[in-house]
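With one protein chain held back, the other chains of the complex are shown just where they sit.
On to chain A.
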Amino acid sequence: MALAAIAAAGAAGRSGLLPALGRALQRGFAASASADDKFTVEVMPYKAHKIEPPSNQVETSIAELTSMYELMYTMRRMEIAADMMYKAKLIRGFCHLYDGQEAVMTGIEYAINREDAVITSYRDHCQLLARGGTVKQVMAELMGKAEGATKGVGGSMHMYRKQAEFYGGCGIVGAQIPLGAGLALAKKYEGKRNIGITMYGDGAANQGQKYEALNMAGLWNIPVIFVCENNHYGMGTAEWRAAKSSTFYTRGDYIPGLKVDGMDVLAVKNAVAFAKQHVLDNGPIILEMDTYRYHGHSMSDPGSTYRTRDEISTMRQERDPVERVKKLLLAQGVDAGEVKAIEKKAKKEVDTAVEESKVAAPPPMSWQWKNVYHDPVGIKLRTTTGGYVTPSYDPTYTLP
């Protein structure tokens, strides 16, 4: 499959071909600038702990940047749509939105390939998108429909994509950190030159299991990158009120770390590419991404009781990651009309996904018992009404 070939090419950063979303570079950029035009951008210098930081001159191209913009803009529109759907009570339960943090996952995705494993927390909608999922899959899952990423049984916090080495989607804060170390351990066990990336927040950074995982990863030189998405608030508590030391990139002690401007997708991509080369041979590294979330912790949190509206709007004006890429593209001579076309396409994709998901069917009752066990040989599961059900293989139960 073409996807596998691209992934196997292993170049740091893909040259603009995103699969399932079909974002192939087709439009006429030739009029304004050659799609292969490479240029260098200076990003904020990295702060380093026990390691020499990479250069802050990052090479990119119009093609790559345009592709990144498309992904990030789609992420942004998708999360805003999720906000509206939640308020319309079409999405229920917990819904944690990623708008503001798009640069982190996009930068990561462009620095690794589809054989590197990624795991994150409950704030996972955009991770699924970056790893090849579609907006429709995310929307349908959020609305609890059978066409959702995990058939409607997982919900917002449980989105996975096995074929793209995306392991979710984890409801409990910090529980994914040791899992991520295990993913990378398996790569090493099988002799693969691939890594694992385990993402968590500043709130989870105070969990004991993070240190347990760091210790083991350091001990056994496991090729894992610990990515701390520091959006400065662990739910409703500011980082300085929850952590004695909020220089998260230094808290690995003997594990090296870098602090990265998480609102700049090129800074992120550069750091992750550097980190990938490091961990393949030298064991773990911590990347602290200095980022921000516009929404509250989840849709149940207005996000304004513990921070000022000024702070939020200042972030939007000065450091918005999507705007930054747009400005960069325009400064490089890309036609504003082309940019508008990308935005329009993304909006259409999101709107279509929402409309289709609204009328899609929920999972059938028979799926309540599906997949409780992988191998149901000999197992009868007792229902609450006294009968027994034997889960069976259902060939219609396939994932997108």
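We take it that a contact is a pair of C-beta atoms (placed from the backbone, for glycine too) under 8 Å apart; a residue touches a chain by one contact, two chains touch by 3 or more; residues count from 1.
In this section, contacts and distances are computed from a predicted model.
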Record-based protein name (UniProt) of the chain missing from this complex, from "Ribosome biogenesis regulatory protein", "Elongator complex protein 6", "pyruvate dehydrogenase (acetyl-transferring)" or "Signal peptidase complex catalytic subunit SEC11": "pyruvate dehydrogenase (acetyl-transferring)"
Hidden partner chain, touching residue among A:A81, A:A181 or A:M199: A:A181
Residue, one of A:I172, A:M235, A:A341 or A:A361, that touches the chain absent here: A:I172
Hidden partner chain, touching residue among A:S55, A:N215 or A:Q332: A:N215
Selected from A:A149, A:A271 or A:L328 as touching the chain missing from the view: A:A149
In chain A, positions touching the absent partner: 117, 119, 149-151, 153-154, 158, 160-162, 167-172, 175-183, 185-190, 196, 208-209, 212-213, 215-216, 219-220, 370-375, 377-382, 386, 388, 397, 399
